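Every protein chain except one is present and positioned as in the full complex.
First chain written, first letter: the chains are A, B and C, and each begins at residue 1.
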Amino acid sequence: MARDSARVEAFSDAVIAIVLTVMAVELLQFGPDTPKDKGLAAALAHEWRSYLAYVITFAIVGQIWLTHHNMWRYVVRVDQMLLVFNLALMLFVAAIPFTANQLSDHLRGTDADQQLSAALYVGTVLGEALFFNLSWWWARRRNLLHPDLDPRLAKAVARRYRLGPLLYLIAFAVVFIDPILSLCAYLLLVGLYLIRGPGDLPSTART
Amino acid sequence: MARDSARVEAFSDAVIAIVLTVMAVELLQFGPDTPKDKGLAAALAHEWRSYLAYVITFAIVGQIWLTHHNMWRYVVRVDQMLLVFNLALMLFVAAIPFTANQLSDHLRGTDADQQLSAALYVGTVLGEALFFNLSWWWARRRNLLHPDLDPRLAKAVARRYRLGPLLYLIAFAVVFIDPILSLCAYLLLVGLYLIRGPGDLPSTART
Amino acid sequence: MARDSARVEAFSDAVIAIVLTVMAVELLQFGPDTPKDKGLAAALAHEWRSYLAYVITFAIVGQIWLTHHNMWRYVVRVDQMLLVFNLALMLFVAAIPFTANQLSDHLRGTDADQQLSAALYVGTVLGEALFFNLSWWWARRRNLLHPDLDPRLAKAVARRYRLGPLLYLIAFAVVFIDPILSLCAYLLLVGLYLIRGPGDLPSTART
Partner (left out) sequence: MARDSARVEAFSDAVIAIVLTVMAVELLQFGPDTPKDKGLAAALAHEWRSYLAYVITFAIVGQIWLTHHNMWRYVVRVDQMLLVFNLALMLFVAAIPFTANQLSDHLRGTDADQQLSAALYVGTVLGEALFFNLSWWWARRRNLLHPDLDPRLAKAVARRYRLGPLLYLIAFAVVFIDPILSLCAYLLLVGLYLIRGPGDLPSTART
């Protein structure tokens, strides 16, 4: 019977691709209070936060795809629990356009709205990082990984994955001190992961 | 020529992934009667039923994906009728966001609206369960399953599949007594299936 | 290098899956003139044409998927022109939700609107049938089909494909006499194709 993980990858790819594209469609429409009689330049300038949110969220969801790609290339078998963990991961991924939307809408709102929307956003990525960890931990425990993968490498990846939620948790805590600072810290983390992904094993382990 | 069922899986994956994500986008937007001047917390609290509906429907559609994944890994050939059964299944899957939307809108409406929307919702999942059964029954009858699959196991799966619509039918009947009770019973069923899927054969049958 | 046609299938699957699901989301929303104070039953009854259009269009697009699936399983190589033909096919497939929408909106409109919307709809499926024919004709001419496929069978399929546009063209002509009759004739054709697809070769040719 076919390689188990191929279909999980195809399904997750579709969810992530839709999230990326839907965001482009949703965020790039003009809001109801955009000045329409002052020309296109003024309208675009008024909406700058939406475009920033689009690029940032694209980076975040893109990084999730990279991590998913890097993790699942080592998974050769699946069981019911790993599939449920992956579905829970997709639940958080699919919610990102909503929380990103709230964040860009309330970035210049009241203090309470700023904090709540930033907390929602960081909470979504925290949940996503949590289920990445659970997936990898479960795949290792139940021997669902490729037999040629060095157990020490698998453990090193797990350690690096564990770092993610910890750092996100700190970024989450900072939300209640300064939401903007929290977001900057978070974006720095995403940028770091894009350059050196947590599941980006040394090329010798690949073949 | 290529393994027949691969493309059916890819197509069904795409439909299910879109349903999951579209639901996130549709349900998570604020309704027209959301209080916007009382801050984000009040707006989110006002919309709690939408978020509950999102999580519940994600669980249901996720469970459908799991069942589809578990069933189709044993299907190695397809014929015209099996493809038509799968398309009919997708017709019901694609209608779930609509019926879920109606349900969450009328959960606190009049008795008649409550009953009708709950009946629509349970009816959709009943139709979905029906075409799962038809697909499996047809695949067994026409020898479209993997030759290594033990016929007794295939029969055991069919028996477990048959249980689904029966239980859904009871949940459907309860709608006319108490819609909320009917939904709770239904969700219990979905939860049970998530832990132990109807097509989740013993690992010996997998290899 | 990988089997050429696999990616064309995956791409076409995604387009068709999105068309099916988007239609469910778009069509199933209540129109602006739906009576909202008379309860859910009245609202649903008022919208019956949308639901009919959803089921009909699902059948049509589903039949397109079946035909595409049946055709491309015999295509093992691709060239630039075949890809362009497939893209043109997708252009018509992606336009179906729009023309279906127009049709269901103007089914009880003025005679001119009825005729125009029916002509648009039948025109879209005519274009779709045309590019199916062109694809098969090109694949045969350039030897892109599976070498084990009997040329007489390939020719028989081409003959059956050719019948489609001819029948659609007649249905198209009838639009100007009676749009409803034209649609009924068209739906009869789709139903016939669903039971016995034009590319549904005898099982001996399949292996």
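Keep this in mind: a contact is a pair of C-beta atoms (placed from the backbone, for glycine too) under 8 Å apart; a residue touches a chain by one contact, two chains touch by 3 or more.
Here the structure is a predicted model, which means the values were calculated and not measured.
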item: Identified contact with the non-displayed chain, of A:L66, A:M81, A:L107 or A:L187; value: A:L66
item: Sole contact to the chain not displayed, among C:L91, C:A158 or C:V190; value: C:L91
item: Hidden partner chain, touching residue among C:V15, C:L40, C:A139 or C:V174; value: C:V15
item: On subunit A, residues whose C-beta touches the chain left out of the figure; value: 3, 6, 9-10, 13-14, 16-18, 20-25, 28-29, 39-41, 44, 54-55, 58, 62, 65-66, 69, 73-74, 146, 194-197, 200, 203, 206-207
item: Contact set of subunit C toward the excluded chain (per top definition); value: 1-2, 4, 7-8, 10-11, 14-15, 18-19, 22, 26, 79-80, 83-84, 87, 90-91, 94-95, 97-98, 102, 106, 109-110, 112-113, 116-117
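Convention: only the chains that are shown with their structure count from here on.
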item: Same or different contact residues where subunit C meets its copy subunit B, judged by the half mark; value: different
item: Distance between chain centroids, defined by C-alpha means - subunit B, subunit C (Å); value: 26
item: Approximate Å spacing (C-alpha centroids) for the pair subunit A, subunit C; value: 37
item: Multi-partner residues of subunit A (each touching 2 or more other chains); value: 14
